[in-house]
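Removed: one protein chain of the complex. Kept in place: all other protein chains.
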Amino acid sequence: MSVKKKIGVVITARASYSRCKTALEAIRDHESLELMLIVTASALLGRFGNAAKVMEDDGFTITARVYNVVESGNLTGQVKTTGLGMIELANVFDSLKPDVVVTIADRYETMSTAITAAYMNIPLAHIQGGEVTGNIDEKVRHAITKLADLHLVSTTRAKERVLKMGEAENLVYVTGCPSIDLAHAVQEREAIDLNFNPYNYGGVGSQPALGDGYLVVMQHPVTSEFGLAREHIEETLWAVEELKIPALWFWPNIDAGSDGTSNGIRAFREIRKPEKIHFFKNMPPTQFLQLLKGSKALIGNSSVGIRECSYLGVPIVNIGSRQKGRERGANTIDVSYDRHEIISAVRQQLAHGPYSGEQIYGQGNAGVAIADILAKAELQSDKRITY
Amino acid sequence: MSVKKKIGVVITARASYSRCKTALEAIRDHESLELMLIVTASALLGRFGNAAKVMEDDGFTITARVYNVVESGNLTGQVKTTGLGMIELANVFDSLKPDVVVTIADRYETMSTAITAAYMNIPLAHIQGGEVTGNIDEKVRHAITKLADLHLVSTTRAKERVLKMGEAENLVYVTGCPSIDLAHAVQEREAIDLNFNPYNYGGVGSQPALGDGYLVVMQHPVTSEFGLAREHIEETLWAVEELKIPALWFWPNIDAGSDGTSNGIRAFREIRKPEKIHFFKNMPPTQFLQLLKGSKALIGNSSVGIRECSYLGVPIVNIGSRQKGRERGANTIDVSYDRHEIISAVRQQLAHGPYSGEQIYGQGNAGVAIADILAKAELQSDKRITY
Amino acid sequence: MSVKKKIGVVITARASYSRCKTALEAIRDHESLELMLIVTASALLGRFGNAAKVMEDDGFTITARVYNVVESGNLTGQVKTTGLGMIELANVFDSLKPDVVVTIADRYETMSTAITAAYMNIPLAHIQGGEVTGNIDEKVRHAITKLADLHLVSTTRAKERVLKMGEAENLVYVTGCPSIDLAHAVQEREAIDLNFNPYNYGGVGSQPALGDGYLVVMQHPVTSEFGLAREHIEETLWAVEELKIPALWFWPNIDAGSDGTSNGIRAFREIRKPEKIHFFKNMPPTQFLQLLKGSKALIGNSSVGIRECSYLGVPIVNIGSRQKGRERGANTIDVSYDRHEIISAVRQQLAHGPYSGEQIYGQGNAGVAIADILAKAELQSDKRITY
Partner (left out) sequence: MSVKKKIGVVITARASYSRCKTALEAIRDHESLELMLIVTASALLGRFGNAAKVMEDDGFTITARVYNVVESGNLTGQVKTTGLGMIELANVFDSLKPDVVVTIADRYETMSTAITAAYMNIPLAHIQGGEVTGNIDEKVRHAITKLADLHLVSTTRAKERVLKMGEAENLVYVTGCPSIDLAHAVQEREAIDLNFNPYNYGGVGSQPALGDGYLVVMQHPVTSEFGLAREHIEETLWAVEELKIPALWFWPNIDAGSDGTSNGIRAFREIRKPEKIHFFKNMPPTQFLQLLKGSKALIGNSSVGIRECSYLGVPIVNIGSRQKGRERGANTIDVSYDRHEIISAVRQQLAHGPYSGEQIYGQGNAGVAIADILAKAELQSDKRITY
């Protein structure tokens, strides 16, 4: 009888779950792997979409929960959340004894996962390394590359970067991004589910009719521009109101600036009572992608625009510095934090309509590929730079 | 009136202090810099040499103290110490508001300094990046390179590596290692201070006469070989006893394995009551270098062998994997954890005698060079990989 | 030249600041005392009224800030906030070296202050011990009495209880409650400030005219009834809407259940769009008391009703278990979490009108009395039960 290899995956946020859901399924269902699902940080909090509950509703069993969000209203909160995460993950790893730990992408609190695994001599696999963005994510992502023992990257250019940073070629795999797997599944369907009504997924604000087309908005605060979050979100709010097109707006992640972003949205709603905007906290990934696929354009700074929308061919208006440097498709118009630029770019996208899909971030089989590599890779936690 | 640039330097261990002492002096004495000296982790603990007290005796003023050593007897302690360090350094940086934070080398707990500065948008300068070793230090060092905004490296090969990892050329400087500044000063003196008696610096065990020559021993546990620490130290203990040459033995750093190393030394002393070995907890850097300069050879796995001894031309017997990959001079014989190999290598070094000094790690002016660069560099905390 | 005695006061919440403001002023202004004001927990957070800013606006200098709120959405958050508070206050006390530490009342996170002082052998003074309530506050308050070395209580019955618990008679003083000092000052004024418009203090919701009378509402979640917070707040919301009298509603403290309470309020506002309710986050204490003095009644479970309103003679409707056991005046009608009971009691109070003020919780000079006792008391941190 063979013992299954224990794969500890740490999920810290709603968006990270969406992004690796198919990998989680493939690990759970793989005959030689055992999934240990560890949920931490904002993924446990109601006001950030309670990803833990979404996972359970999707049929996953949560192995351990780590409550570590420190709220400070300034940048110390990110540091403390990460530090507290390490303190607590050390217990969890000591108790669960995973054979491999998997960390996703580049949110600041994922550093907890990476350091804890590295210091406890547990091999670390990193999904979505090697990309380029602005912001603190850029530092986090590459630092994790230097702590990780296995690299499961989304694009061939990402692989090149990881190799240049001195990682061994036999430990870097281009799997594509698992978020594209969901987009692929949604793309395959004939049309949007006729019974799908986004307003069934809660949220607040008016419920404009969507039949004549709608926009989706998703804008996160940028940590290195802390203090400007409110000003930035207000430009977008005014632009969207001015456009007078129905808009479905998704609440931002927890981040140092989220007070500014959240307060900006709250005050705007209070004062302007926008008639054509509905605000969501969260939606299951598949439904969210259906919504995106059916939309006229995505506005904001989410990586969903760069990744899933390029695959689906949805036009996007990408605001500000957050996605700077990331590979992007023909579907993107970049603008700065300026209501006039935003309005103009949205109108340009409306005039253009849908784009042809591109496969920059994968072909739709990343989840299974990741599970297979985790199953077959012989990993150790000791490594050395290649030059 | 110009305001001085505030340089926050975080010292986490006795050895790190020794290694950057001349840089601290040069920063303190620089007309446009203000030194904020933050002492944490084992540098505050008596059983690891109370580096804080040594600094004060050397005339430094300590700006803040952070008590964060978590003792666990297993690898969780390293994680928790680092996490707790972040939680507390966030307060310290929030309160002191340094313009630049400086972190030294690659000990695991230095990751606290690097992450806290990065997440709080404070430019981070890293001393001694770009080198190669074995062990968790290897991961820590390169991850810190990816978090740092200014690189003050010791060797030209280190600079090449930092550039290859994607750092911008204008932010990487070869300053040499400040530890060589002290070696340089000691080297310049005619001879060992006639009044210098190492036994004045405390310690336990017999006090063999040193007139006919002596060995120095300094061996740290290796975190990735946790569990073997006791076995490893015993090989060295038996070898040194067998050699029947007076030996001055320095107690190891705090580390996951230090229980094994410390217990090994304690048990050996108890049972064997070695007549020719004296054990020190600590000694001021200058006196320690004088002692090294006067010794027949250094035995162990300390980087002092690789750095200062190559400059001074002192023969070394380097044991095990800890310094694997680091640039070294002609003065080094590498051996494994084996008493016979150790004995044989020591005898070979005794037969050879002193080597010519080499300037691999600097020429003796690193401290001043570092302070000057910190004063003139215009830093920001936002960066992007160069490829 | 005499050295001032250093008094470290730790403020953890908006309400605690209001409650001890006159004591802070008296300590600051006392010739032989130096005030060290340490602000922590929700007192630093915008979404709980940013008490730190209010203090600065009131002319206080904040000596240290400790960011320690852990947000978990369940009861672990209270534990972790308190634990993190201890970890950080230890640094603060080690650095500031107060001669005495002062802690206020019975909020869960004040246990951080009490334990840290006790374990560091710093004499601890406790304001507002010896009272009786329901909830976790009851345990916290009496546990702090057993950790404290000086007791500055509000009522003679509180003194009796503290003595019965085994405290030494010479260390228990009835000073009255400093919150009454503010009520006293407001009471002394002829009438409400003619220029005082509560809507200048922000908040959200409609702005009903107040000329014909208004209610004030302030209802906190009860930690031992975690899970019922939303249900409880909804009863009050429905009752207040049904009463059709203008109401000024104050947002609850941060607490384990505040998600339930806050969500209840948010959903109600969203769905019912109440026309006669305005919601405040915060208001400076003096203005708040003016508002109370001018109101028809206070509804909820705040201790402001029991204390200040009994002094001012304002009718109150006290809901549920939170104030159970606390001494109260003739101005109080107790009801359970039931909209019908609430409505009926409010109508009874409206029919009755204002009460005569009572001096159960003090006469208006508590702040000065507290400062004087702190100045003259010779304290030590070692004590023993009296029986």
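Order of writing sets the labels: A, B and C. Residues in every chain begin at 1.
To be clear about the criterion, contacts are C-beta pairs under 8 Å (C-beta built on N, C-alpha and C of every residue); 3 or more make two chains touch, one makes a residue touch a chain.
These numbers come from a predicted model, not from an experiment.
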item	value
Which residue of A:Asp58, A:Asp94, A:Glu241 or A:Asp382 touches the chain not shown here	A:Asp94
Touch criterion as defined above, residue of B:Glu167, B:Asp259 or B:Asp372 at the omitted chain	B:Asp259
Residue of C:Lys6, C:Arg28 or C:His142 touching the missing chain in the full complex	C:His142
Touching the absent chain when the full complex is considered, from C:Gln187, C:Gln207 or C:Ser381	C:Ser381
Sole contact to the chain not displayed, among C:Val10, C:Val69 or C:Leu84	C:Leu84
Subunit A residues that touch the omitted chain in the full complex	64-67, 84, 87-88, 90-91, 94-95
Touching residues on subunit C - with respect to the absent chain	70, 74-76, 78-80, 82-87, 89-91, 94, 108, 111-112, 115-116, 118-121, 132, 134-136, 138-140, 142-147, 160-161, 164-166, 223-224, 226, 324-325, 381-385, 387
Contact set of subunit B toward the excluded chain (per top definition)	44-47, 67-74, 76-77, 80, 84, 204, 259, 263, 266, 270
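To be clear about the criterion, only the chains that are shown with their structure count from here on.
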item	value
By mean Cα position, the chain sitting nearest the middle	A
Distance from subunit C to subunit A - Cα centre to Cα centre, in angstrom	41
Between subunit B and subunit C, centroid-to-centroid distance (C-alpha), Å	52
Per-residue multi-chain contacts in subunit A, two or more chains	70, 74, 76, 80, 84
